[in-house]
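Removed: one protein chain of the complex. Kept in place: all other protein chains.
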Amino acid sequence: GFAKIDNERELRNGYPEVIYCAGKTVEQVVKIIEFMLTKKNNILATRADKDTYEAVYKICPEAVYNELGRIITIRQKETKLTDNYIAIVSAGTSDLPVVEEATATAEILGNKVEKIVDVGVAGIHRLFDKLDIIRGAKVVIVVAGMEGALASVIGGLIDKPLIAVPTSVGYGTSFGGLTALLTMLNSCASGISVVNIDNGFGAAYSASMINHL
Amino acid sequence: GFAKIDNERELRNGYPEVIYCAGKTVEQVVKIIEFMLTKKNNILATRADKDTYEAVYKICPEAVYNELGRIITIRQKETKLTDNYIAIVSAGTSDLPVVEEATATAEILGNKVEKIVDVGVAGIHRLFDKLDIIRGAKVVIVVAGMEGALASVIGGLIDKPLIAVPTSVGYGTSFGGLTALLTMLNSCASGISVVNIDNGFGAAYSASMINHL
Amino acid sequence: GFAKIDNERELRNGYPEVIYCAGKTVEQVVKIIEFMLTKKNNILATRADKDTYEAVYKICPEAVYNELGRIITIRQKETKLTDNYIAIVSAGTSDLPVVEEATATAEILGNKVEKIVDVGVAGIHRLFDKLDIIRGAKVVIVVAGMEGALASVIGGLIDKPLIAVPTSVGYGTSFGGLTALLTMLNSCASGISVVNIDNGFGAAYSASMINHL
Amino acid sequence: GFAKIDNERELRNGYPEVIYCAGKTVEQVVKIIEFMLTKKNNILATRADKDTYEAVYKICPEAVYNELGRIITIRQKETKLTDNYIAIVSAGTSDLPVVEEATATAEILGNKVEKIVDVGVAGIHRLFDKLDIIRGAKVVIVVAGMEGALASVIGGLIDKPLIAVPTSVGYGTSFGGLTALLTMLNSCASGISVVNIDNGFGAAYSASMINHL
Amino acid sequence: GFAKIDNERELRNGYPEVIYCAGKTVEQVVKIIEFMLTKKNNILATRADKDTYEAVYKICPEAVYNELGRIITIRQKETKLTDNYIAIVSAGTSDLPVVEEATATAEILGNKVEKIVDVGVAGIHRLFDKLDIIRGAKVVIVVAGMEGALASVIGGLIDKPLIAVPTSVGYGTSFGGLTALLTMLNSCASGISVVNIDNGFGAAYSASMINHL
Amino acid sequence: GFAKIDNERELRNGYPEVIYCAGKTVEQVVKIIEFMLTKKNNILATRADKDTYEAVYKICPEAVYNELGRIITIRQKETKLTDNYIAIVSAGTSDLPVVEEATATAEILGNKVEKIVDVGVAGIHRLFDKLDIIRGAKVVIVVAGMEGALASVIGGLIDKPLIAVPTSVGYGTSFGGLTALLTMLNSCASGISVVNIDNGFGAAYSASMINHL
Amino acid sequence: GFAKIDNERELRNGYPEVIYCAGKTVEQVVKIIEFMLTKKNNILATRADKDTYEAVYKICPEAVYNELGRIITIRQKETKLTDNYIAIVSAGTSDLPVVEEATATAEILGNKVEKIVDVGVAGIHRLFDKLDIIRGAKVVIVVAGMEGALASVIGGLIDKPLIAVPTSVGYGTSFGGLTALLTMLNSCASGISVVNIDNGFGAAYSASMINHL
Partner (left out) sequence: GFAKIDNERELRNGYPEVIYCAGKTVEQVVKIIEFMLTKKNNILATRADKDTYEAVYKICPEAVYNELGRIITIRQKETKLTDNYIAIVSAGTSDLPVVEEATATAEILGNKVEKIVDVGVAGIHRLFDKLDIIRGAKVVIVVAGMEGALASVIGGLIDKPLIAVPTSVGYGTSFGGLTALLTMLNSCASGISVVNIDNGFGAAYSASMINHL
């Protein structure tokens, strides 16, 4: 009735449909997961609040909830981890929810992940301390709010693809993440591409495709 | 005086500094190229108008000009081409300048390129005819103006990283490419990341990094 | 006092005044409906929350409430259904409230309706499965949030008028539906016209006028 | 090479591909028309400047140019005119270019057209003088710039579908037509749908679909 | 301490300082009123919620609260009413809060007021029924949300100054009243000036100045 | 054909139709003036470039051109000047074109005018020197670009209606006059209403209505 | 784990890291403060709600809370006050929270502060009464919402650096402080620089640097 689960997505895109919970009722999410459970796939549900998780938990106690990242994962089959890793770097402590969404997504998609958090440009030496681990990644995700300058700085220091995620951290003219997004789109460093504000899921999905090449 | 060429960039980023000609005088561009020629690198100058090219040509007749893409290239050393290719797909004939900027960039960075142009969603069968060649690429660049829907459609059909380039093609509420950019950032297909409006160079630079992995 | 019901609207526009509940007190809505009941017309009240419905129900137990679509309908006279139908197509499960507002509106205006939901471009084969039923309609309503690309894709495949409704589904740069609106206004497919964000009512009203031609 | 003419569009959409000349070189437009002439279809090219027309004229002296509407038409086969007509109503003299684009489009698509110009709300009696002819149409196009209020006023007075075209006439906060567009999208009159700023072509295309029902 | 009441304002501007309650604590408002009571002026406090009123009532039981208009008035001295009146015209029932703010302001400033509500352009005959009373005013205030077209229509029909107040009534692209504001600023009717969104107070203040000339 | 001159406007609004030349061809303006000359009214044409004036001059050598204000006036009948005057105050030298448009409009509408220019807030004593003449007016027009603060300052010092005109003077974030407009709409001084950016004509028209009360 | 306190910041910037509480959990703030207490620095935490303060108070009863300014300060070592003072001037009572944030910041950074509040341009004589104290400062902070004109007026009257802070006080087109920000950026008075909306902290930090020169 209300949903047409895209069963062929794994064939076409290499991964089954991901459930975007915002704007769906708890009942709708539960019914979609119920159906997908019968397909024996791993399941990923983003933007899930606690109520949704509790309802899902009732039909599937294997469901795991990352509260900060508001993400539900259900592993029904083993995924082989990549040898290469994705580096997920963030500017400040307030960006952690997006880091968590990205990490949970990358991991269920079978990627090894290295997290380097709170290394924003206000104290740039913190970044230089971690440069080797960032340079060792096959692809780098940079998560930053406010003015988002971290993406440019890292972009100028590495030779790997960089996916930038602006976050809604900030106030006033940060315009809910728009400023960080614009910064990242206009970076004078090359090799940076950008996803929607707070879209840790999308960044990890793209990075996973690259990491699996 | 007026410029500090970044000689270590090739070491750090895998490629020497690229010259962005907009906002520079012809004399400034010529002096920068003169200096870089002494370093024996391949040279790439974007957003170059015809006057700039003619002045560059005088000091370096090997300089090649792609008029539609407004890009000057000078090859001073051989680059080995990749076995994999980048697919560069565009929606309409009016998007060609950006396609050309991306192609010239990708090629001087040592990539094999397949161009598939004028396959926008108004006549979607044109896209389906070319799906195999798109799916065969290691990474796909999608160039589209107006509403930019082509990125979403292709993103839903492939399992490779996709870099979307919005173009300034359109009028009225296309807002000089902003609408296409927003479309691409909000795609319901996963695995899409985005660069600045008309930034064929940046898309190709990112794609090249991925294609060389 | 506070309202001047437009009694001649049915003569002028073919349908009596519709009540927009947002920004009105429950008491105001009840008094307007009380007055209109005396005119023996069918009554339509949009953007009605549950409290409003309950107060209306007390004075008129025939009132029907579509909770998802936040719409109250009261049928006081029979309407002959059209032979032709309006197809209402939507991209994702989260767009359902707007689909419901459009459907309830179209039906009380006397139209046969076919709903085709959750066929967004991330899994485009779902759309192709339903193309015959869409092509069979006299007029098509397309409801989509996020990047709104579904309107362009359908617009390129049919030869009937298409009314596109952007929804506020999405986050970040979806800007509460603005991105989907812009996409639809800039469609490279011809024959698409657009209504305000989340305006399922307005799309159905226009479609009904066309379906009754 | 640079274009993939969509030959099946007439089958799919009921009308062959229309050429959008903006952003194409004169040579590209000429080559596209040369190819389409061999298909014996009627040809429509919008946003064509005088130079483009002159180049087209050289290969096809039957080509007709509407200078105000910047539109080239070539009739290769007879089209039967509809019995019903489309009313094209405009607010001021400065809106005429868009009126012309809409009229030329509607006519080559086989529609009878009635033009009612310069009846903006600053002198509303001019509109009331023409109300009968507007009410007699099967579908109405309203073209207005500045504040675009004419669409709402007419929408409140008729019972036919109305397609509103905002124009870029105005200055300052008219923002190149954005204000008129917003006015039209938020009309308190029902039954109005909207196309892009200055998109006389798109309005006529939609209206023609409706007029042919 | 926290406020410098502008005691000379009546001399300079013809009316004592008006208290804008938004962003002030209840205590601050009470202290300002306490001080102003000692000056024996009439007192006007706008944007006052119910809590504020109740606290004011405790120190001054003569205080009157207009709940819809969120405005507190205290009359300490008689004001002679003007012979001329201000017409306050509004488009819909949802605009009433702004109408009430304007009316309460105009009245305490000593003006006779005529209210004509719910005569928006969707049913324009309702306006024509009231045209004589509008034309009889010395100055006209027009209050409208959504697309705000009422201001243009009235502006084209009268020869008196018209002050337009856009309201935040609407949704989606009404952008909290911005669309109505833009409409009013771009009116093709002459003699219209505009105040901030929902600023019934400001419109009445200007109208009162004119009505007292 | 292309225009419907609104002959009853003088009856309805107290003044005949004013010609807005932008977006009209020289021929159209000439034809409209030719027709209006036969009506023996005074004629006002705004936004007229020099070419338009020269063509008008050929058919009517009495036509006067204010080059800075880009305005053509033709006096065919005497107008009695008001006893009261309108004060037109401006912030900087660069605002003069708008001052001229306002002055020419006010004068042909029969108003006495006092101009006080270049008294912006950067040197506020210049304003205080002129305060008496400003306070003596029946209505005040304030013309200012950049940040437009002059309107607030004057508004706080007078007890007469003030019409503020933002100008497009400035650069960067002045956004072509938008900043000055926003400043004026949000003035903490009461009694200010606002017209469109650079709309000297509209301000003078409103002021004239007030000055004639 | 979740945070990398920047211990060298005092050396580099002259002051230890300041905690921005928004977007951090209470636990995170407490842990950061716990760590910093061990360093014996003075501690400043901005945007702290009452819950956060109470949790901090439990581990450190010396913590002081400025409720209006939402700021926590902990003094662990004496700071010598400057001889010069910073003047903090504000337009209205509603701007006080930002004044408080600026004052608390300036004071813990070791500055003498003079506050002059509620002297907005609607009653400009209030400002002139305080001009001597403003002119006596080494650097001036101006805090204003609504149209923000106060910054320009003061800027034109002093010869000291002025840092302007736009506040989110206002409604409608004040756009949450954007209008005041734009006003301040476009001031025709020279010597004004601007910080983010409501950023009392940032203004005080800059002013402190200047005051310590």
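The letters A, B, C, D, E, F and G name the chains in turn, as written, and every chain counts its residues from 1.
In this text, a contact is a pair of C-beta atoms (placed from the backbone, for glycine too) under 8 Å apart; a residue touches a chain by one contact, two chains touch by 3 or more.
This is a predicted model, so every value here is computed, not measured.
Within the whole complex, touches from the chain that is not shown fall on A, B, F, G.
Within the set B:E17, B:E100 or B:D118, the residue that contacts the chain not displayed is B:E17.
Checked against the full complex, the one of F:A106, F:A122 or F:V195 touching the unshown chain is F:A122. Only one of B:N66, B:N196 or B:N211 touches the chain withheld from this view, namely B:N196. When the whole complex is considered, the residue among F:I5, F:A63, F:L96 or F:C188 that touches the unshown chain is F:L96. The chain not shown here is touched by just one of A:T173, A:S193 or A:N211, and that residue is A:T173. Against the chain not displayed here, chain G makes contact via residues 12-15, 18, 138-139, 156-163, 181, 185-186, 189-196, 201-203, 205-206, 209-210, 213. Remark: the residues of chain F touching the chain excluded from display are 92-96, 117-119, 122-123, 125-126, 145, 169, 171-174.
Chain B meets the missing chain through residues 2-4, 6, 8-9, 12, 17, 20, 22-24, 28, 32, 47, 166, 168, 176-178, 181, 196-199.
Operating definition for what follows: only the chains that are shown with their structure count from here on.
The set of chains touching chain B and also touching chain D is given as C. In a homomeric contact, the two copies may use the same or different surfaces; for chain C and chain D, over half of the interface residue numbers are shared, pointing to the same surface. Centre to centre, using the average C-alpha position, chain D and chain F are separated by 35 Å.
Centroids of chain A and chain B (each the mean of its C-alpha atoms) stand 26 Å apart.
Annotation: 56 Å between the Cα-based centres of chain D and chain G. Contact of a single residue of chain F with at least two other chains is seen at positions 12, 156-157, 178, 181, 185-186, 189-190, 196.
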